[in-house]
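Right, one structure below, let's go through it.
Here the complex is missing a single protein chain, while all its other protein chains stay put.
Residue numbering begins at 1 within each chain, and the chains themselves are lettered A, B, C, D and E in the order written.
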Amino acid sequence: MAMATASTRAAGFTWPNNDLSRAPYRVYTDPDLYALERERIFQGPTWNFLALECELPNPGDYKATYVGDAPVIVARARDGSISAMVNRCAHKGALVCYKRRGNVREFICVYHNWTYDLAGNLTGVAFKRGVAGKGGLAADFQPERHGLEKLRVETCRGLIFGTFSDDTPPFVAYIGAELAANIDRVFPKPLKVLGYHSQILPNNWKLYAENNKDSYHASLLHVFHNTFGVVRPNMGGGVKISNSGWHHLSYTQRVSLGDDEVAREKVRSLQEQYRLKDPRMMEHRLELGDNITNAIQTVFPSLVVQQILNALAVRQIQPKGVDRTELVWTVLGFEDDDEAMKELRLKVNNLVGPAGLISMEDGCVGGWVQRAAKANPDATTVMPMGGRNVEASEGSRITEAAVRGFWKGWRECMGF
Amino acid sequence: MAMATASTRAAGFTWPNNDLSRAPYRVYTDPDLYALERERIFQGPTWNFLALECELPNPGDYKATYVGDAPVIVARARDGSISAMVNRCAHKGALVCYKRRGNVREFICVYHNWTYDLAGNLTGVAFKRGVAGKGGLAADFQPERHGLEKLRVETCRGLIFGTFSDDTPPFVAYIGAELAANIDRVFPKPLKVLGYHSQILPNNWKLYAENNKDSYHASLLHVFHNTFGVVRPNMGGGVKISNSGWHHLSYTQRVSLGDDEVAREKVRSLQEQYRLKDPRMMEHRLELGDNITNAIQTVFPSLVVQQILNALAVRQIQPKGVDRTELVWTVLGFEDDDEAMKELRLKVNNLVGPAGLISMEDGCVGGWVQRAAKANPDATTVMPMGGRNVEASEGSRITEAAVRGFWKGWRECMGF
Amino acid sequence: MAMATASTRAAGFTWPNNDLSRAPYRVYTDPDLYALERERIFQGPTWNFLALECELPNPGDYKATYVGDAPVIVARARDGSISAMVNRCAHKGALVCYKRRGNVREFICVYHNWTYDLAGNLTGVAFKRGVAGKGGLAADFQPERHGLEKLRVETCRGLIFGTFSDDTPPFVAYIGAELAANIDRVFPKPLKVLGYHSQILPNNWKLYAENNKDSYHASLLHVFHNTFGVVRPNMGGGVKISNSGWHHLSYTQRVSLGDDEVAREKVRSLQEQYRLKDPRMMEHRLELGDNITNAIQTVFPSLVVQQILNALAVRQIQPKGVDRTELVWTVLGFEDDDEAMKELRLKVNNLVGPAGLISMEDGCVGGWVQRAAKANPDATTVMPMGGRNVEASEGSRITEAAVRGFWKGWRECMGF
Amino acid sequence: MTIDSAALDHDLALRLRVEDFYAEYSHTIDDDRLEDWPGLFTENGTYRVTTRENFDSGLPLALIYCDGRGMMEDRISALRTANIYEPHVYCHLTSALRVLGASGGEIRARANFTVLRTMPEGDTTIFACGRYFDRLIEEDGRLKLRERLAVLDSRQVDTLLVVPI
Amino acid sequence: MTIDSAALDHDLALRLRVEDFYAEYSHTIDDDRLEDWPGLFTENGTYRVTTRENFDSGLPLALIYCDGRGMMEDRISALRTANIYEPHVYCHLTSALRVLGASGGEIRARANFTVLRTMPEGDTTIFACGRYFDRLIEEDGRLKLRERLAVLDSRQVDTLLVVPI
Partner (left out) sequence: MTIDSAALDHDLALRLRVEDFYAEYSHTIDDDRLEDWPGLFTENGTYRVTTRENFDSGLPLALIYCDGRGMMEDRISALRTANIYEPHVYCHLTSALRVLGASGGEIRARANFTVLRTMPEGDTTIFACGRYFDRLIEEDGRLKLRERLAVLDSRQVDTLLVVPI
């Protein structure tokens, strides 16, 4: 419609100097851009994490989740196939699933009892012939045109992804073989959910998305982190970036480099040396066939795949408004974990999550940017570490290349 | 003023295909449309319920209420006449009445002590001559031009209505004689307030307005309801709609029809048969001279007149923002009720209100639409039951005609 | 950028009839005007109170505050000079100070450890050479261009002010010698902070700014006030207004005038005479060399300087959104107060602050205007007391001249 | 301070038992053991939830009015089998308990209460706060409510009221 | 666990009486029986409400500072006759009561408190929470406050503070 909607209001937005190393603060605060992201990013040519296959073991199992801030249902059909559809009745728009999980034969909207099969096709309309020959459906009503809005689904190593767009390439092509390899690496065998965390971030979703791609901050913000050698700038590792620039992997290996650059810096985070009374939460059983201690991978726009020692998780970013974001952690182990391994994972998970000793800072720092951002929406951030472009970096994580890659993806989707 | 206000921002809005059986979700979520509704609907050519005459028995009695989200005072003057005016001082705009009810000789604004008579005329300006000949009112000040903004008032069977517009037809002409007859029917004698409920609905006001006109949902959403035969699709009754389409009446009679259509449906709501341990709350004393068990009437845009068995009430819809609505229930009996009748009404009222066994669902279902609506504001609902037009329906309530009538009224007021 | 920002959306706003004695309610409710005020008023040619010198006695002392709703740091440097800068890191925009006060050697942003000196100059970038020769700053990065955004600072009698604009005249020229004299009068010697109050006002910041300039309301809204002769219309005093009209001083002296005008008014506030059981909180030690009991001074846009008997304070207005304002009270005494004087001030402060017996009404009345304002944003207030212009008034405070002066300042800054 | 030990024991015992009863009432609801809730009342016990607005004006309308255990059981069956609502949990906080007196085997007591409601999405809000006015008696060694009147401070109910307060 | 019954009785009695006093304090305010509030203090009792911000910095300013019952009575008369504000009600919740000690006939106690404020429109918010630090004595058989210091956790007061905490 012609009205001044978000898209027309935001239409004039332009990216300053076409420079990926500066982002205007407005991108974090403008409700019109937020509305446009729903349409052009989350409902655009992107793959969005929906659920894990192990969460839907049986036919009829469903889970209600979100893509962007749009409510979505993911379900397993009788034939074992997985479908995803918008959680909005085709009749008057009520949530079809108002419970977060369940097992059903069919979906029944409680408002007027319209029914849908597990793939979202309309199968029944209450009183479609009316009563006593009076009332009932309009003659021209075509049930096949009134199913739930469907998403295209792909799975990868037990992770279920959905997309609204026909143009989105196949998942592996989307993230690239090099990054796909890390998903194979972290999830080599059947998964088991150990539990969930949900963390409310008082900031725009992109500030958290950037944070994950920001390999520069890890050793500087998270002191507990490097004080105990989980990640230190002087360990091996690097940053891989997909050709598109949209996705990344940052990883660490136990390989020592010269300490001198570090010594040269007066890094707050190395000022006090501090020892644990009970180091059991830092134990690491090498289980993935390599010496990588730490691997953080992003799938644009909304997924983070995490390996921190033996703490495995996927993190889903759910925008809840221009300045509010829900981060949903699904914490994982393997089906074949023995009791000792399960106990180890539970202890190591003290490091991550909303109360994580090495991750809690990410919960507040985005809010600090959000609060400062509104001082002047037309000023910009600067991201000059590791140059101005989007290239991978072997052996060093002191770069903002992956963050610049995020903005490349954002601009390509948004058309700015 | 020329600035890009709600009206200019929303100006481009157009209704899809001029089709009353589809409404774009944007109408529930757009703050500019919400602002325009204030001006074009609530302050437009509509009658809005203000209070009951029995709430203002004595001269000087006043009640503070709302029309749309504009604060309004309704008061009884010395001569017994009833006036209504905007609850905003003509000086600097403070609420003149900051208490919800009271009895006063005149209205005194506490900020600078300007005074108004019970009809809202400015009667006094503190220190209008200043002090010691200094200060005081500008020479050109004309008190008669600075009263409170007045509404035109009409009463009908003890109900008080107000309108901001000179173009609104007389009340009975506004709703039509056929629907006016139901007000005569439900309120045949002096009323008595048994109490109030206030219910916060987490949704746009129109979702609740539609819900009342949606005779299709009653037997499907409200299970308690039809399990106990208060309304069943196979009872008699029907839907009356004013010629304008704006207003409606849905009613039920104890007259049995063939059950077969019902049998043919697998209606969730009939699946479990369920009996009350204490049926006293379902007792019905026929008191209105007919066998109508249930009559729900709407007066566009904001009033619902309710008879459910012996539970009588008026419900006033007060928008509180684009996604928040207050529903104010004034629960009624008759002045001449004996103790037994009063006790019966108190018990029957377990069925309605925010905790009502047959009405509570309407409190949450609108919120479920509101949450789903934002997934895509340009998608539309469909309302195909009983055709695409706005006609009354004898003997069946399985129609959305009255809801389509609501959208007819909305479009005519909004000019879309 | 060209997008439809606040400024373009609000661009069409015009002031009705160029008349300072009427303000459209939209100015209190429109988020686009609010955003524009940030840029054109708070970051425009105005002086904004930041802190008191006595709050920053030592080098390295800092305080986090706000100018408008922009977070700002004020700090004392090694050389004793005072600087102010936006509390937003030049890198990715985190709050540099996330604590409200402290003492530091330098400012360290915790996110990536960039460091700034006490004047806000960038002094360090973590890993600027990367690690092992990999990563690090882009070659073209110029540290001197990436300091914190600075404000220009001036002090007056221990009060610290900051401005974003180069065009703001020197502080004394800004408020004028006549009003500057009152700051000399109230703060003649070294100050001591007795404590702070913070009060959330449920209204637009301008409603509180007007309230302070509104010498008309004092004797009418604040009954406790004049019942006990702190301010009565029949005492001496008057209203001084700067030549610009932006700033004002309203004061009262113990000099009796004829009571007749007052007698003629039936002022609610004089209806009941009421005596204190314990009058100690009303004691007044003349300490400023005159018989002025009460002096309220405003510095446009955000400061109030208060003397009420021996209760001295500065009040800073911090907008927190179009309909929410924080009022920060810094309650003062003199360094050389003896115990008795300190105790007297603590008792007298029962009269002011969020629980102040003569000031609490100002906490709610603005909210009453805010709630009534939205009834119709295009209606206007009227301010006819003391004419239509902006002139000072000897001997009477029954005038709205200073409020009209506020709107003169607002229009000149906003360009409407 | 000197005290009459026997009287003290008695008062303490009573206070202890009433406090335990209030705690048990809270846990019964907060644990979602709603089928046990009617059993906290006597067979003819009454349960009313109303608002200060109605209570202070002497208006008889209640949000919930159960006259006897049967109506309470009907409410619970209805919310289990018939009513539609988004599942949610309560957290009851009671404070300022006073045993106002005990005579003829009936104990009069009052307390302040707050109910925090948490929705599946995770938002926790103050769903209700107000005052309980109660009459209790002892039945086969257990305290039961002969009457509970819950007066809500607010006029408003957010969304709907289905689980007892 | 063995216990000294006499000491126990004494402690229990004291705890019981202090708890009852706190409950009565809450009901006196929450029932809007404000004219009775000064009587909960001794003739020269003091009542101060301040914030953690001021308290932790050793700043003497209080939001309310009543030095003796007279000033308390003046506050109540003022809010009844002079002050203008939107009528509202409080719901006090107190918890974590500790009797810290009793010596020389003076009892030192503390507790956490929360005040939920409900406005006529129906919105209920956390108006204040924090800590009471009290000194009580017995006067003709009743406990009275010689000193109550209420330290609010928040720096901020929403709108205004007129009814005592």
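The rule we apply is simple: a contact is a pair of C-beta atoms (placed from the backbone, for glycine too) under 8 Å apart; a residue touches a chain by one contact, two chains touch by 3 or more.
Everything numeric here is computed off the predicted structure, so don't read it as measured data.
Trainee: Using the touch definition given at the top, which of the shown chains does the missing chain touch?
Mentor: A, C, D, E
Trainee: For the chain not shown, which residue from D:48, D:69, D:92 or D:110 touches it across the whole complex?
Mentor: From the options D:48, D:69, D:92 or D:110, the contact with the absent chain belongs to D:92.
Trainee: Of A:61, A:117 or A:326, which residue touches the hidden chain?
Mentor: Going through A:61, A:117 or A:326 one by one, A:326 is the residue touching the chain not shown.
Trainee: Tell me which of A:56, A:201 or A:373 is the one touching the absent chain.
Mentor: Residue touching the absent chain, from the options given: A:201.
Trainee: Tell me which stretches of subunit C touch the chain missing from the display.
Mentor: Considering the whole complex, subunit C reaches the absent chain at 98-100, 110, 198, 200, 326.
Trainee: Which residue numbers on subunit D touch the omitted chain?
Mentor: Output for subunit D: 9-10, 12-14, 16-17, 20, 22-24, 26-27, 30, 89, 91-95, 116, 118, 120-126, 138.
Trainee: Counting contacts across the full complex, list the positions on subunit E that touch the omitted chain.
Mentor: Where subunit E meets the chain not shown: residues 1, 3, 5, 8-9, 11-12, 15, 52, 93, 95-98, 110, 112, 114, 126, 129-131, 153-156.
Basically, only the chains that are shown with their structure count from here on.
Trainee: Show me the overlap between the contact partners of subunit A and those of subunit E.
Mentor: Touches both subunit A and subunit E: B, C, D.
Trainee: With a step meaning a move to a chain it touches, how many steps does the shortest path from subunit A to subunit D take?
Mentor: The fewest steps needed to get from subunit A to subunit D is 1.
Trainee: Looking at subunit D with subunit E, do both copies bring the same residues to the contact (over half shared) or different ones?
Mentor: Interface between subunit D and subunit E is built from largely different residues.
Trainee: Would you mind pulling out the distance in Å between where the CA atoms of subunit C average out and where those of subunit D do?
Mentor: From the centre of subunit C to the centre of subunit D is 49 Å.
Trainee: Let me have the rounded angstrom distance from the C-alpha centre of subunit B over to the C-alpha centre of subunit E, please.
Mentor: Whole-Å distance between the two chain centres: 44.
Trainee: If a residue has to touch 2 or more other chains to count, which residues of subunit A qualify?
Mentor: Within subunit A, residues 4, 9, 98, 110 contact more than one other chain.
Trainee: Can you tell me which residues of subunit E touch two or more of the remaining chains?
Mentor: 84, 86, 120, 122
Trainee: Give every touching pair of chains, nothing left out.
Mentor: All chain pairs meeting the touch criterion are A-B, A-C, A-D, B-C, B-D, B-E, C-E, D-E.
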